[in-house]
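For this depiction, one protein chain was excluded, whereas all remaining protein chains were kept in their positions.
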């Protein structure tokens, strides 16, 4: 059985496991004050060319989103996101559970549009009853998006300019950031991203780690962010668990190296599938690839491959998603292509 | 430098790391549907002799407390705990952040007293304004407590009887459960505990794992508990991270074996320190040991050993805490005794 | 200056003020246990032909919505509403502030459609990741809606059938209920409404009272609803303030009598405006009337009349809203018609 169901099918990169073993019996303090976490933070800030920033290592994506958003928003504020943003639809109401509304904008292949954001804000503050509504206090975007697409540098600049004009922090969900940075043709780099937002996170869980998301505050973390992390149940007693992983991922460019591998695999897959005459639902430059198959083909494929059924296209066709990752083997891609 | 600062100084038991390596490249579904989690749950229910229970694997203690408590309480209810209960003082307001008050009872070496619980409830419902107050909806105790002490079976029975009378679930925080079950003289066993509460957790982080707490619902989990876990940011994409660890800990009695080791080390330490004429603050049967030292001794010790300064006893004396764990070496105990 | 800006421009019906004076110095217990509140509740249940129901008197609309919704929902649940529902857009995030997401359905002149509700639920539970989302736990509709429109009895039945099928309570926001019940051609009566939902409220603030909304639970209130009311800051020490008002409104059919007056005024207004050749934005049967005027007319009108600017229709035209109420005088309608 082949499996292209998601990008978190395996454990961790072997160098991470090796490092766990190497460091296992060293006694280190808890809560992120261990040497591995300290070193990981330093390496990440260097990679981001962001020496005055601050890094916190959290465990998972939903947790990171709700912790960061809660830390920034006042009680009367909500967070703006695309209707397809992860926080808007796939986090069981974690944002609302901490008291904040998710204010949605239309999505365009998973992205929000700067002009629409501006229009929303102009209309909002132009409405004389705006103080009876939820005040927009932050903007959330995903890069790559939930549809595998990417913002260009110019798009990020346009969004960030508006955020600054309205004094709203910009938060970039980078659960799959590596696969975005490694995509062909993107002009968004890690240091470039760090200049175009207030906070973002570097996803580990989907990019080679067992767990872990590195939150980068490009200027300064909100006051008492440590306490907010603890309150959200996101503080590991053994901070080394994530510290060791990010230290390893940010040593010798491993994070980018394995991200590039996933992209290479995705591109082979894409070229192969398109060559066979299948249409793409979206032409994604990252590790998620979306194709349209007939319903018979769908049924047949399911016998041999795990993948995501994305959405119904018409009565006879369905869009499906294959995900590659740091761990994908080229032989599996070939086997998949043969099945198609 | 010796280090007896806490019970989460090292990584994980070597068998866990070995098992990570063994299973690393097996493709498994996420969110706790992997084979290791499924197997871990089965083994845990067997060890608890609780075949109709349900197990969920979460990441850390504060997270587990806030998730479980939020799942049980209605909006108008609070949770009863000792003033020294972890949820009452060391979780940055995680319980309140989900909308619930912690209602405190006096502590007796970290424990609540069944008679005082009953008195509290009688007084509460005897007050004609009780509907203007927070309705007690659950009881939370720690076993071992934050002071290293243990409830007896009879004490648990007395508390649980009151809980049943008032239709409040009893929740036992077992962040250090192994060290409680392995203590000499205790009459509380794992199957015994499962009969005397509605939900408890088996701490992994402090007992051999890198992270992880196994929540055991002795009857049935609250409806949509999976969704509550997700909402609290406690759902791992790679559930195998905790699944592999608990499967290993509950294979060949490893959890109890390593717990017994910590107790053995604690007892050697205790006997040695007492023999040197030091007084105990509390005579703890578990892995946390509390002694009273002069302030000069305190200053001297700090040069050579890491430990917790617990509380001031008088002008000239201070109580300190040494913690042993699954990873403590007898040679370090001997070195510590020599320093004393 | 004429004023048709809203339906809460004046104080209270004169009979209410007279009753305040009559009862002012009678000593009565607080918190809704006064004789006027008790009598009001009885009269309301009689008018609803709902002898086994329960009534609570709250102060205002947003408060009532957030209190009732919070009382019904579990932590993992959200409330379904039209995108134009008051809770979805005009309550400053009060629902989210108590931890719950508002799940929106398309609006059709302010109403939700039973078939779309069913489709939403079928799709929701058909999505294999639904447990990663917010579980729909309640349905909220407004009658009249924010657009002055009304559900028919058949529409309510269709919605309520779905609610029962999915075990979700149906909650009807009746901030302007009187104006809905008094509308010409409606087949929804007060006893009829009480049979077609689990909870609704009878708006007082917009229908003759200084403040007050009477929440009617058609079967039974959620457990400890009194405590939830207190927690939401919605419990009046002097419950008589609302008790006296609703007792008066539900004596000698006053509530319906004054509601019918507002409808009569609205109908004279509508007929007059339409006769002058203006188009309606919506043909509303209730006390809110929506017309389309040229932008020049708009500017001119503003000098002489207060009203709501509803929305832009095209470059040259704007929709405006005039509201009548229990207190509207026919001479003011005539004056307005002359201005048009």
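By letter and in written order, the chains are A, B and C; residue numbering begins at 1 in each of them.
Everything below uses one rule, namely that a residue touches a chain if its C-beta (ideal position, glycine included) is under 8 Å from a C-beta of that chain, and two chains touch if they have at least 3 such contacts.
From a predicted model like this one, the values you see are computed outputs, not experimental measurements.
Here the missing chain is touched by one residue of C:37, C:63, C:107 or C:318, and it is C:63. For the chain missing from the display, the contacting residue among C:77, C:227, C:248 or C:318 is C:227, taking the whole complex into account. Note on the undisplayed chain: of the listed residues B:78, B:110, B:178 or B:285, the one touching it is B:78. Touching the chain that is not shown, out of B:39, B:133 or B:251: B:133 (per the contact rule at the top). Note on the undisplayed chain: of the listed residues C:57, C:94 or C:320, the one touching it is C:94. Interface note for the absent chain: among C:112, C:216 or C:327, the touching residue is C:327.
Although one chain is not drawn, its touching partners on chain B can still be listed: residues 75-76, 78, 89-93, 96-102, 129, 131-134.
Touch with the hidden chain on the side of chain A covers residues 70-71, 74-76, 98-99, 131-135, 223-224, 226-228, 230-231. Even with one chain removed from view, chain C keeps its contact list with that chain: residues 3, 5-6, 8-12, 14, 17, 20-21, 23-30, 59-64, 66-67, 91-94, 97-98, 205-206, 210-211, 227-228, 230-238, 240-241, 327.
Definition applied: only the chains that are shown with their structure count from here on.
When the CA atoms of chain A are superposed on chain B, the rotation angle comes to 180 degrees, reported as a multiple of 5. Each chain gets one centre point, the mean of its Cα atoms, and the points for chain B and chain C are 50 Å apart. Centroid to centroid, with C-alpha atoms defining each point, chain A and chain B lie 33 Å apart. Between chain A and chain C, the centres computed from C-alpha atoms are 42 Å apart. Multi-chain contact residues of chain B (touching two or more other chains): 98, 227-228, 230-231.
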